[in-house]
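Structure below; questions to follow.
One chain of protein is taken out of this complex; the other chains stay put.
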Amino acid sequence: MTSPRRATTPAPGTAPAGAPTRLVQGAHTSGGIGASVLRPDAGLKVTGRFAYSSDLWHEDMLWGHTLRSTVAHAEIVSVDISEALATPGVHAVLTWDDLPTEVRHYGLEIQDTPVLAHGKVRHHGEPVALVAADHPETARRAAARIEVEYRELPVVTDETSALAPDAVLLHEHRTDPCSGRVPHPNIVHRQPVVRGDVARARDRADVIVRGEYRFGMQDQAFLGPESGLAVPEEDGGVHLYIATQWLHSDLRQMAPVLGLPEDKVRMTLAGVGGAFGGREDLSMQIHACLLALRTGRPVKMVYNRFESFFGHVHRHPATLRYEHGATRDGRLTHLTCRIVLDGGAYASSSPAVVGNAASLAAGPYAVDHVDIEALALYTNNPPCGAMRGFGAVQACFAYEAQMDKLAKELGMDPVEFRVRNAMTQGTVMPTGQVVDSPAPVAELLRRVEARPLPPQRPWESGEGADLRQLPGGLSNATHGEGVVRGVGYAVGMKNVCYSEGFDDCSTARVRLEVMGGEPVATVHTAMAEVGQGGVTVHAQIARTELGVAQVAIHPADTRVGSAGSTSASRQTYVTGGAVKHACEQVRRRVFEIGRRRFGTRHPAWDGARLLLENGKIVTEDGEVLAGLAEVLRDEVVEVVQQWRHRPTEPFDPHTGQGNGHVQYAFAAHRAVVDVDTELGLVKVVELACAQDVGKALNPPTVAGQIQGGTVQGLGIAVMEEIVVDPVTAQVRNPSFTDYLIPTILDTPDIPADVLELADEHAPYGLRGVGEAPTLSSTPAVLAAIRDATGLELTRTPVRPEHLTGTE
Amino acid sequence: MDFLRPAGWEEALAAKAEHPGAVPIAGGTDVMVDLNFGRRRPAHLLDLTRIRDLFEWEAGEESVRLGACVPYTTILERLRTELPGLALASHTVASPQIRNRGSIGGNLGTASPAGDAHPALLAAGAEVEAESVRGVRRIPVDAFYTGVKRNALAPDELIRAVHVQKADGPQQYAKAGPRNAMVIAVCALGLALHPATRTVRTGIGSAAPTPVRAAAAEEFLNAALDEGGYWDSGAALDASVAGHFAELCAAACAPIDDVRGTARYRRHAVGVLARRTLIWAWESYRGTGRTTEGAS
Partner (left out) sequence: MRVTFTVNGRTRQADDVWEGESLLYVLRERLGLPGSKNACEQGECGSCTVRLDGVPVCACLVAAGQAEGREVLTVEGQAAHAARRSRDRDQDPRQHEDTPNAALSPVQQAFVDAGAVQCGFCTPGLIVAAGHLLEHNPDPSDEDIREALSGNLCRCTGYGTIMDAVRLAAARKSEEVRA
């Protein structure tokens, strides 16, 4: 069992700051996979020298600013930019009319999002016009002088208003691929999953539980707001330095709108201050480039926190209606559910979120008879799309609440009930897909259950009494009055990598050469390092595969092929796989060169399996054949390789059947909470996690992903929610004053117990780590609060008024 | 925009007289947010941080004179004995960084119903020392709050200091908010026992358009303590006394539903906080309580 503290204490022999590539020599090359290697960028980050996108500066640069709609749904009657243009210091003001080509919409899956509003705005905060000026205040002031006349339209805000026969349509005349399959034009996408015979299974059920659950709109709340610097280039192109999750996806959407061929839009990844899905969609990318191309000057755009809440999509709020049945002995008979996700005004990644919600609606349980439907609506609410957990989070919240309800109904222990229905390797999913790698669901639950419980009411035991540990924390709200302990469990499953037939591949360029007498590998990918630690892992892979100590990571840009998105827990799997694959090709070439140069000296050059270790070519028995430096001399070996995981297939549009996913990740949590039942305040005391990661390529990084994901789940359980006015569809809390994320005083110890059961299909047997812990954290906390209060609690986040009956 | 940097108090008053629209700025914890987000563009900013007196405090016989710019951190670290309620309130303000800059003067100037200092000032008893080129006056804090984010200052006046009654008995302060640190009060309650006058005073925050005292609750409790001989006997409070006091505090609220909480919750939570703080303070008065202070 790994405690977080132990897991993050650097192991002996790991690199000191700033020199991660100089490693102690061991039997195998040190600093390879499995080692607790430190981040190569940590030294820069702790000293403030790491250049984030908002830190960039260019001589002569202008500041870009976006004018956004103040209303959610309106016709734009007129836009008058004359006063803004006349403001001293203003260099450009752009509206829809200034867009350079006929391609004026973009989107990840459906190109329904206008670059700037045209004729209509469909949500609060939609970009209407752009300003470039010599100071941010000048740009702000000029934007305030743009006169936009709106004629307000009725707003569509929920399922009822969206699907009424006479509903206002968000997008008329849809022609996107989903449009032909949806029952109503205000449905972005719909995916049923049906299997077995629910009607007959229901007859066998001894107990049936139903529930309607509501999941609030969560914000990624990455700390580094959207920002970038666009620099016009002499050839008429533009170079964008940008914080994003996927350079090439941005590029594909940007180039047609800019009217430039892709090779004239260069992209370099700037430092990224977190992402969590919120940087999958474009924000200021096209806008900054348009302004730079128009003015001929570099343009920097930096959203402030207010604008950031409008600048990216959020996690879909959802209403989930579930029915489960079970036999008296605690076996699930069937599941029916309907998951309605609010996609907001534009599609973003709603179709894929729907696919996940539908295919993972049953969770990590074996249930043969299902009737599942998931859909996303178009409304005038803020657009929703990717966030850590992506459709699986909402479902997990609901099915785990159902599991507790069933256990209670049957008089069974909630862990025992889950274990009895837990899927295993070989289980058939509702989609018909066979789970073909380890699925240690029961084991994960048993592990969190087996942990000793933290002491009750520690503040009463003289020793270590500290009122800051109570619900309310620094607010001095209780000295123990009304405080009740609760314990809850949850487990979840998340698909890893892109699904449903998507060609999910990545590219790596690996170069091996001798510099200063030592072999040095350089890894170049377009992977967006957003904090997850991919740069550390790539170097580890190169060390393991090439047996070199020194690995340089080339900055990510579009001069190498796509790496795919830093999303879906996929980067270590797919770009890690590409790096591994490229290294293998490099290694083969090195052996060829060795054979060419020294092949006649030793019989082992032919036949025997050769290895690269510690800068040398060795036989399997450890006999050294030659040093890399003497083999390579001044020859440079460089390989560019694309790599893809085994293919998936689309879900059948009517039955949802299909091998839609490539891998599943599992995590379980046990939450221990203290609830001030009179004030409705919650203190999470411990949030223990167990997760199977296949193979921990970098154990501290794995622990960091688990703890970080867990706390994002804690946030949605007890405080995080973007509140949208149901009448006006306006966002009511776009600030860190009123959109609360957990502080260090809200966050408990998070012991992380890491299992490593290899998935034979994945590089090194690894399993994507990042998202699974965000799934089970929320329902575990909710279960613990239910345990403490006896309340049903069907919505998240739980607010004090829900715990005190004062809604 | 002009940035006025008076080196002394007289100069500041003169500037404010000349530019009544000038926005005073000290810790900047309210003003700068409005500036950063383009919500306010005053013609003049009046920086008070060069005026040394404003950062000083002095304990007299009856009261502590707190310079308008004395930061919360100083209050919670140095004035726990004299001003325990205000020290507790200061501890709940935002974050350490904010407590290092924010001040009572700023809280009063902004006069947000959610300001953490107000309930403690109301409960302790305080006067705001306001001054203009026309002269000085002292405004009882009860009369200072005139509306949502409005106060009794004239356009040419500045807050120079606050005179807070020194504690003559236990004081308490508690607030309710959905986060365990850095949270704006959904509601808050300050309570002070005044054994010298055998009275109890209260202050309620975030539960009415202005910070308010729960007058009826105070009256009831004063009478109940008097009639029951509690001040002399030091007996444990009858649960029904604390309960009725809590109900009357809740009834003193005129809260609204907003993004931070519902009106019903606010009224309910004020009742809970009233009962708890009364019991904590009373137990402390009886000399049996663990502590007169909360988290420290």
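By letter and in written order, the chains are A and B; residue numbering begins at 1 in each of them.
Heads up, the rule we're going with is that a residue touches a chain if its C-beta (ideal position, glycine included) is under 8 Å from a C-beta of that chain, and two chains touch if they have at least 3 such contacts.
This structure is a prediction, so every number in the text was calculated from the model and none was measured.
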Options A:Thr113, A:Ser359 or A:Gln532, residue touching the unrepresented chain: A:Gln532
Hidden partner chain, touching residue among A:Ala221, A:Met423 or A:Val551: A:Ala221
Which residue of B:Ala181, B:Ala252 or B:Val272 touches the chain not shown here: B:Ala181
Residue, one of B:Asn100, B:Thr146 or B:Thr197, that touches the chain absent here: B:Asn100
Among A:Ile286, A:Ile339 or A:Leu474, the residue in touch with the chain that has been omitted: A:Leu474
Touching residues (missing chain, whole complex) on subunit B: 1-3, 5, 25, 27-29, 31-33, 35-37, 41, 45, 47, 49, 73, 94-98, 100-101, 180-182
Those residues of subunit A which, in the complete complex, touch the missing chain: 4-5, 8-10, 17-18, 38-39, 41-43, 45-52, 54-55, 57, 135, 137, 220-225, 271-276, 302, 304-305, 466, 468-469, 473-474, 530-533, 700-701, 703-704, 706-712, 735-737, 741, 743-745, 747, 749-750
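By our rule, only the chains that are shown with their structure count from here on.
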Interchain centroid distance [CA atoms averaged], subunit A/subunit B, Å: 43
Of all residues in subunit B, those that touch subunit A in their complex: 36-38, 88, 91-92, 172-186, 259-262, 264-265, 267-269, 272-273, 276, 280, 290-291, 294-296
Subunit A residues within the subunit B interface of the complex: 140, 144, 304, 306, 466-468, 470-479, 481-482, 678-681, 683, 718-719, 723, 732-733, 737-738, 740, 742-746, 799-801, 804, 806-807
